[in-house]
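Sharing a structure with you now.
The complex appears here minus one protein chain, its other protein chains still in place.
Let's look at chain A:
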Amino acid sequence: MADQSEAAVLAVEHLSVAFGDKGHESVVVDDVSFAIGSAEVVALVGESGSGKSMTAMSVLGITPFGSRVRGRIVVGGLDTVAATEQQRRMIRGRVVSMIFQDPVAALDPVYSIGFQMAEAVRRSSPDLDRAAVRARCLDLLESVEIPEPERRLKQYPHELSGGQCQRVMIAIALAADPDLLIADEPTTALDVTVQAEVLDVLRKLRRDRTTSILLITHDMGVVADLADRVVVMRNGKVEEEGTATEIFGAPSADYTRQLLDAVPRLGRRGQADPGPEADTPVLIMEDLVVEYGHRIGHKFRAVDEVSFSVGRGEILGLVGESGSGKTTIGKAIAGLAPITSGVVTVDGVSLADTSGARRRAARSKIGIVFQNPLLSLNPRYTVHRTIAEPLRLVAGVPAAEVDDRVTQLLSDVGLGEAWRFRYPHELSGGQRQRAAIARALALDPTLLIADEPTSALDVSVQARVLDTFRELQSRLGFACLFISHDLAVVDELCDRVVVLHNGRVAEIGDRHQILFTPQDPYTRRLIDAVPVPDPAEQARRRESVAAARA
């Protein structure tokens, strides 16, 4: 340990971060120690509230106002905990750079890519002339494998895709040739195929430039793909530390084991377990087209002639990357997006051409669960009011029975009675989503649309919410349209799968057939891009992809 920390690019020793006054202090990082060697990728993993981001912020000395940091963080020969703000500024961007979760938000929308890069280059080497700065920018863009770097310099962030923006962010972070790159959930906001490309760039960086990377993530697949060593954190403490092979192969801490078990994996469910017999379809969709745009000028086709049906008691997975139109389809069924053409029938009622009253009645048979429960619950309603409102106003349940129904629904979704008069912000993420599911079930829907219901949740919470969801579905027997980007979740839950690509159906079929013997090249690419939480398997896959390219 002693000589490791001498050669270390970053050494964190007994780091503690606390908020609040003495007496009732809340400690968010508690005695954390680890080190990163040269050209090493260390992953800091943990669920929300584990203190992983706060640890990373402490390295740069950017912890929020009111925090107290204790311990030692040595980077570039400087203890950033004891250093002055001015000394820390010398470290930031020069010795340590950081990239963030949402690259589109991290880039300034009113300046061109070239301008923002030149700024970073000039800051690290002020003597360069215009031509040299430009050459350096192009150099950096090439190192992150952006196609047509010359053209990119003139473009603005909104003209680039999310993956390209993240590469630009990485290029900017590399402008000063930092020793350490802190990557805070660098691929969480990206699609899987794009995520795979960005991970490739990060791996190449470590190889070509000997940059060390501190990777902060909750995604075990990403960890397996990239990390040499892993530090598992929970409630501010280090639970376990070891090489990636050790952590994934033989985790010693119970928590690590639980965490790995909770991660959904493709293929865990096996082939047996056929779905329910094809029953009367609850939802029939024929040639649905949804177009956005002005009456004049070009229109954007978000959904292009999509047809499928969902039977009673069936869970249909709708998968695709961002922009594939999966969310739009869900919204069109719920009446939140315009149906340009095509027929959508729910329980025998066509949504496009019936009168307002019948359509409203048909719509009340559809329940929706949105991705982020914090956004989808009325912030000024208590849990009780959230669930009671549709019962009272839409279903017309007599006031005397409302309380009992709410009690029943709360126990159905596994939310304790004591949370009944709490507001959404007082609940944890999983509890909020349970409340949202209870609301969606209040009207006894024949069709439930679940739009990425667990992707905003931690894996262990996700596993439990999915269990609740599966149990409810088999008991209540509603048809379910499960919209997700996570193929492993779809594999664990769904009976049939529709793969969407650019608003069109790429492939449709039985779950096992789609996920294990895909016919469409896009489906295959999608499945291959999902990182597996197993370093050996991930390395094998990488080689086969490299071989296929060569």
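As a working rule, a contact is a pair of C-beta atoms (placed from the backbone, for glycine too) under 8 Å apart; a residue touches a chain by one contact, two chains touch by 3 or more; residues count from 1.
Convention: contacts and distances are computed from a predicted model.
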Missing subunit (named according to UniProt) among the choices "Molybdenum transport system permease", "Peptide ABC transporter DppC", "Selenide, water dikinase" or "NADH-quinone oxidoreductase subunit A": "Peptide ABC transporter DppC"
Contact residue for the chain not shown (choose from A:Phe370, A:Phe478 or A:Tyr522): A:Phe370
Hidden-chain contact residue, picked from the options A:Gly23, A:Gly77, A:Pro126 or A:Pro379: A:Pro379
Touching residue (missing chain; options A:Gly71, A:Gly429 or A:Pro518): A:Gly429
Sole residue of A:Asn235, A:Ser309 or A:Thr407 that reaches the chain not shown, by the stated touch rule: A:Asn235
Touching residues on chain A - with respect to the absent chain: 47, 49, 234-235, 255, 258, 331, 334-336, 360-361, 363-364, 366, 368, 370-372, 375-381, 389-390, 393-394, 414-423, 425, 428-431, 434, 436, 439, 443, 458, 460-461, 464
